[in-house]
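Note sheet for the following structure.
The block that comes next holds subunit A.
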Amino acid sequence: MTKKEILLKKRYNSEKRFKLYGQFAIGFALLFLFIFLFKIFSTGFTAFQKTLLKVDVTYDKELLYLDENPTLEDLKDADYYELALKSMADLDPNATEEQQNQLKRMVSYIFDTEIKNHLLKNPDLLGQTSSVLLTASDDLDQVYKGNFPRDIPEKQRRVSDYQLKIYDQLVDDGKVISNFNFSFFTRADSREAELAGIASAVVGSFFTILVCLVISFPVAVLAAIYLEEFAPKNRITDFIEVNINNLAAVPSIVFGLLGLGVLLAIFHLPRSTSLVGGITLSLMTLPTIIIAARASLKAVPPSIREAALAMGASKMQTTMHHTVPLSMPGTLSGTIIGLAQALGETAPLILIGMVAFINTIPMSPMDPSASLPVQVYLWAESAERGFVEKVSACIMVLLGFLILMNLLAQIVRHKFETKWS
Partner candidate 1 sequence: MKKINAKNVNVAYGSKQALFDINIDIEEKQVTALIGPSGCGKSTFLRCLNRMNDVIDICKVTGEIYINDFNILDKKCDVVRLREKIGMVFQKPNPFPKTIYENIAYGPTIHGMTQSKAEMDEVVETSLKKAALWNEVKDRLHEVGTGLSGGQQQRLCIARAISVRPEVILMDEPCSALDPIATAQIEELIDELKNEHTIIIVTHSMAQAARVSQNTGFFHLGNLIEYGSTDKIFKNPENQKTQDYITGRFG
Partner candidate 2 sequence: MNTNTPHTVKSYEEELKNLNNNIVKMGTLCEEALRKSINALITNNADEADKIIKNDEEIDKFENLIEQQVVNLIALRQPLAIDLRETVTALKISSDLERIGDLSKNIAKRSLLLSSNLSKNLIDILNTLSENVQKQLKSVIDSYLERSSSMAINVWESDEKIDNLTNQCMQASIDFLKEDPKNLQNGTHLLFVSKNLERMGDHTTNIAEQVYFLVKGEYLEGDRPKNSEIGK
């Protein structure tokens, strides 16, 4: 072969090798991604299943201390605890007092409310027997899901032999049901794993991001417009630009300290609220949006500006009528990405106190709340086995939101870019 042919062959070979390296690198990265997702999904999907026990309840008027013809009000005010206890005890008529206690612990502590709600839905059941679905306790829930080994000595188990016996009996009778866990989405956090839900965290995150958006978006966009279009090109402007770029790289926990020191200590804003969380995150998101907005303003072709100026538009009119609307897709998609980042922030929110145990759903940004990533942290710290799957489920929900937001950013960018390319 001639020298030329040898060189040519070498070039082709090195190209093939390079392609192979690239494919290998991608494969490697994808592998890790799949392992991660698989782990999360396999641990978390069981959180979406709720184990329920079907228990027969006889709505005895006497146990409820009701009159002959009770009104709906009377039904609502009645105390169902005794009735509930009796219903659980009836599962094993021969149970001792200790065993009755254990029976009670086989369901969640809201079992009396569940029985009450069942009656309120159908008041005609008063005086009759009906099957009520009661939420199983977190320990029983884990037994059902196979996470608790049954062959270790009783002392090391959370579930006693007796409870297991009753449980197996119920399983044989077909009285153990598994439904989709809607309450995961509707209930706030709880000490009991079977009742814990992400509702407060979702609403808390929502308010936090809302506050963040409302503060950072206008400030950032206006700052970007000023810096890009109107500010004179001198050392001061360069200095500001360098600092903004640096701010984007500051570790987020520093902003948490800022929030703690300024918002809480000086301004005495209410602790643990999404208001404070939102303000802290907006400081963090500001540089991201400014940078995205400036880049998209720069990307508007100068020919459009020239055309507007040549028509006799003033600088302000040119910017507001033409440059800014055309830069909006890039700015919006940068904003959405910035917000998606803010959604996943944990450290600054922990510092400003959004790590407290919140078991109510916040109604406004001024109410104390948690956020999704902080909720993950809290549950990961808990000892109960029932929280393990919930951690993964919460991560799945968080990932879902992030993917959605990034998808939205892509759609926005794509839809507007095709309009004027």
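By our rule, a residue touches a chain if its C-beta (ideal position, glycine included) is under 8 Å from a C-beta of that chain, and two chains touch if they have at least 3 such contacts; residues count from 1.
The candidates came about this way: all candidates are chains of the complex that A comes from, given by their letters.
Keep in mind that what you see is a predicted model, and the values were worked out from it rather than measured.
Asks: Of the numbered candidates 1 or 2, which one touches subunit A within this complex?
Replies: 1
Asks: Candidate 1 touches which residues of subunit A in the complex?
Replies: So the residues of subunit A in touch with candidate 1 come to 233, 301, 303-314, 317, 321-322, 326, 419-420.
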